[in-house]
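First up is the structure itself, then whatever we jot down about it.
For this depiction, one protein chain was excluded, whereas all remaining protein chains were kept in their positions.
And then chain A:
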Amino acid sequence: MVNDPKKLDPMEKLKDESRYLRGTIQEGLDDPITAAISEDDTKLLKFHGSYQQDDRDIRDERRKQKLEPAYQFMLRIAIPGGVATPEQWLATDDLAEAYGDNTIKLTTRQAFQLHGILKWNLKDTIKTINKVSMTTIAACGDVNRNVMCNPNPYQSDVHQEVQDWAQAISDHLSPKTGAYHEIWLDQKKVIDSKEEVEPIYGKTYLPRKFKIGIAVPPSNDIDVFSQDIGLIAILENDQLQGFNIVVGGGMGSTHGNTKTYPQLGKIAGYAPKENIVDVTEKIVTIQRDYGNRSDRKNARFKYTIDRYGLDWFKQELAERLGWELTEAKDYKFDHNGDRYGWVKGKNRWHLTLFIENGRVKDEDGYQLRTALREIAHIHTGDFRLTPNQNLVIANATAQKKKKIIEILESYGIQDEKKYSGLRKNSIACVALPTCALAMAESERYLPSLITKVEDILEAEGIKDEEIVIRMSGCPNGCARPALAEVAFIGKAPGKYNMYLGGSFTGDRLNQLYRENIGEEEILAILKELIHDFAQNRLDKEHFGDFVVRNGYVKEVYDGQQFHQEPKGVL
């Protein structure tokens, strides 16, 4: 046993004694004096797909008013591969209005998030979600999360098949406890939860969250190297054969703790498609048995891999599978952003729509939410959430296409050509006011920062240049910032660490360039860099490659070098 039972993190005990994730959640929901639930229960609630949060904008003022924080819950709806029906879209939209904050958040893992749900409405909300055959279970917690999949509208057949595998993996790895159905769906109690088993996870589930995503080259939109398990679809003459297996990627780190770092997944080999569910299960069990359960900051699969090494991993996997992965096949990525606008698949049309930071809401002059609701009413195809927080309106017939265009125009949804290459390749995490871990603004700030950077690009005549820019309100890296050509990670209100040098295809980590800087400095620095870039770039050279070639930062392909003395910092 790799984990010393005496040194286990308290979370392990909590899971162990939770009776398969029941805890005292029900009692907490029934307490009329507080809008919160007990701290332990908030940890278990994550496995059910919900985080207890509070409106941080008014936290301080409420303390003075002798009121508890404005507790509310975030609900994450896991939709494998991000594919939702119009009916599911409408249900989510209704809930956002009835119980949420009138917005829908499209996440960087292709899920829906609803914010601002009060304790009293949590059950109704979850019920309704399940009514339209979506679920929130395992959207969070120490289990396998929403399985990502490239929402590729170009090759519909292949996409459908890959999507089916994503679904299969997701179903197979989803927890089997009855707690979810008891608490939220009025299913009658399992008298003795001992009868229950979690065939894959066991009573204590995984040491930490676990993430799987499938990329279909040439698009690396899901950032396959950031996943605990990344799968690269291998096609031969447009037929899906199998997958390259990438293991041990992740983005999170902690300021000032060099034992934590973002890491690129390593390619372990190739497996034919029919074995893929089995392969992912076995990998999950390896992390279950060898992952660090005494230090949650060191518990992700990436650390397990780095601790034991890739060869050990291949061996361990082979033992569990009874066969070995074969040599990885060739593949080529050429971008990790989205491709916007209308494209024609087999006699169906697909629109990739830019949705800034994935926040679907109405603003005057820009009624995105209303427009999408109306589209959902007439749309006969499906909706696909992209890993870059955007939306694909897929499989529209020719005349529905006309209608959709009309609706978008009538609600002021401008066509994405108007957006700069920078904005089109931007991601910002949620951060304030809902995220409990945020150290600085992100979603509410990046758009205005970009507007200012656009002036600089404009002046240098490269407004349409595609540059991947990502912002996270803290080093957890929900926007996958460590893979961006330019990234900002929150340090304190108004202060960010600046990172440079990620690749345009998402296969290289960036490096710290400046620490703890505010907007003025950010703009000053970018002005110089962009000027230099505009003047001295090689033909078609991407910004990330340029800053590395010119020594602004070192190139980093192994997260364990992420913290090496960065050139930039003085």
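The definition used in the following text is that contacts are C-beta pairs under 8 Å (C-beta built on N, C-alpha and C of every residue); 3 or more make two chains touch, one makes a residue touch a chain; residues count from 1.
Going forward, contacts and distances are computed from a predicted model.
Taken from the listed names "Quinol:cytochrome c oxidoreductase quinone-binding subunit 1", "Assimilatory sulfite reductase (NADPH) flavoprotein subunit", "Protocatechuate 3,4-dioxygenase subunit beta" or "Pyruvate dehydrogenase E1 component subunit alpha", the protein name that UniProt assigns to the chain not shown is "Assimilatory sulfite reductase (NADPH) flavoprotein subunit". Note on the undisplayed chain: of the listed residues A:K66, A:K188, A:K418 or A:K540, the one touching it is A:K66. Screening A:L29, A:I58 or A:L185 for touch with the missing chain picks out A:I58. One of A:A35, A:M498, A:I530 or A:V553 touches the chain omitted from the figure, and that residue is A:A35. Mapped onto chain A, the footprint of the missing chain covers residues 32-35, 58, 61-62, 64-68, 70, 118, 120.
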